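With one protein chain held back, the other chains of the complex are shown just where they sit.
Letters A and B mark the chains in the order given here, with residues in each chain numbered from 1 onward.
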Amino acid sequence: MLKFNRRAALALGVALLSTAGLPALAQDYPSKPVTLVVSYAAGGGTDAIARVFAARLEKALNGRVIVENRPGAAANIGTEVVASADPDGYTLLVGNQGPMAVNPHIFNLKHDPAEALDPIAMIADASLVVVVGPRLPVTSLAELLEKAKAGELVYGSAGNASASHVATLLLGQTAGIDLKHVPYKGAGPAVNDLVGGHIDFMVTTIPSVIGLVGDGTLTALAVTGAERFAELPDVPTVAESGLPTYTASAWYGLLGPKGLPQDVRDKLASATAETLADPEFIAKLKNDGGVPSALSGQAFADFMAAERARWGEVVKAANIKVE
Amino acid sequence: MSHEVTNPPPPRPLIGRERLAGLCLVVFGLFALYASADLPFFTEGGVGSGLLPRALSVLIILLGIVQLAICWREPPESTGNWPIRDMVPVLVGIFLFALTIRGFDFGSFKIPVLGMAVATPLAIFCSGMAAKDARLVELLIFTVVLSALCIALFRFALGLSLPVAPWLIGY
């Protein structure tokens, strides 16, 4: 027993020594590995983008960047971890639309992401796509909306309050139609049921269906972003298809705990900008359905605030609330 | 290490294994019923989140009663010893690992991130003390060697993002 006490005391002492009174200096930053927290389990879309991003960021920062998965509680755990970390630039978050813009409206969060986090730069913007399967043989979004007015259509989503879900909610609200929601665990099983003709349509990420659209198994009716997607040039945007006010996209950004030293922030912002300008990175991002973003610092913060307000109205109208 | 505790002879069973099993099922079912009491049974146009948990709880209670009925007249059979004392070191080892690997915040008291370099040897050494035939020196050597091996394997060979010893080497 004595052994343990001594060792613990020693460790404690060393731990205190190493964290006390050593402010991060931009010249040395990063002097140890930077942890990039991802709020989802390894293997998801955000994880994939974060890992590709981290690999390139290492070069730009000239130091190790480690992706750490902290999944749980609808991605709120990751937010909490970074919000309560030391603002020294060694714990950063890859935040996305769900936990940043949607969750504050439906959960009672310990930390408000807008107050507890410091937006550094947006990484990518990924448009979603409206697809129909064999159960609903329509060829345009207008036709789909017409069918939906005649009788309730069934749509699948990647999960309750996921980007896929809220984007469809917004579609229904904008067009003034009632839709029936079937939640799945992730896009994969939902797409499977769409191909099998068990549900009518879904709004999902482009990579999850692009192969099936290319071969005609599924029909892409519209992309949800502000612009058409390069790989699907013939597919109009939702706005072009008769709902001019509609846009929705999944986005990913780099955030840190509130109070990052300005020089560390600047270094991270310029390293991100360097990464996002790399054609090789852009190509990889495109394969994941995303385009690099130019929003940095305050512009990113403003964008998040606007997104948050917008999705707040959508989930309130749909009465989604988790007590 | 006074591990030479002779276990007392099994006490004469009062309830017996089978009846205890039935009782446990009833208690478990009641507990689950209580835990899911706030959940709605049905929602408009579908199954509510409470339907399955509560239906299952009731079924488990019923099975518990069936179990009790089946074994009611059989002579009770002992469940044998419950040497909880022998398990404590293992549990302590597991909990120490959990508390030290990434630190733990108890509110008033905070354990720092000690990493694998501390957590792994703690887990091995503490749980190793549970064996009645534990040898201190052998266990100590084994602890050191295996901990080093674990760090090399999980952190460096497999590349998992586990903290090794942030207080010493920064990660």
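Rule of thumb we're sticking to: a residue touches a chain if its C-beta (ideal position, glycine included) is under 8 Å from a C-beta of that chain, and two chains touch if they have at least 3 such contacts.
The working rule: contacts and distances are computed from a predicted model.
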Q | From "Copper(I)-binding protein", "HEAT repeat domain-containing protein", "Putative tricarboxylic transport membrane protein" or "Menaquinol-cytochrome C reductase", the hidden chain's UniProt protein name | A | "Putative tricarboxylic transport membrane protein"
**Q.** Displayed chains contacting the withheld chain
**A.** A, B
Q. Thinking of the whole complex, not just what is shown, which of A:115, A:215 or A:234 touches the missing chain?
A. A:215
Q.
Using the touch definition from the top, which of A:69, A:91 or A:204 touches the missing chain?
A. A:69
**Q.** Absent chain, residues of subunit A that touch it
**A.** 41-44, 47-48, 51-52, 54-55, 68-74, 77, 106, 154, 159-161, 180-186, 188-189, 191-193, 195-199, 207, 210-212, 214-215, 217, 283-284, 287-288, 320, 322-323
**Q.** Those residues of subunit B which, in the complete complex, touch the missing chain
**A.** 17-18, 20-21, 24-25, 28, 32, 35-36, 39, 43, 45-47, 49-50, 52-53, 56-57, 59-60, 63-64, 66-67, 70, 74, 79-83, 86-87, 90-91, 93-95, 97-99, 101-102, 104, 116, 119-120, 123-125, 127-128, 130-135, 138-139, 142-143, 146-147, 150, 153-154, 158-162
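Going forward, only the chains that are shown with their structure count from here on.
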(Q) Rounded to a whole Å, what is the gap between the Cα centroids of subunit A and subunit B? (A) 36
Q: Flag every residue of subunit A that touches subunit B in the complex, lowest number first.
A: 4, 7-8, 11-12, 14-19, 31-33, 35, 64, 66-69
Q. Which part of subunit B faces subunit A closely enough to touch in the complex?
A. 100, 112-114, 118, 122, 125, 161, 166-168, 170-171
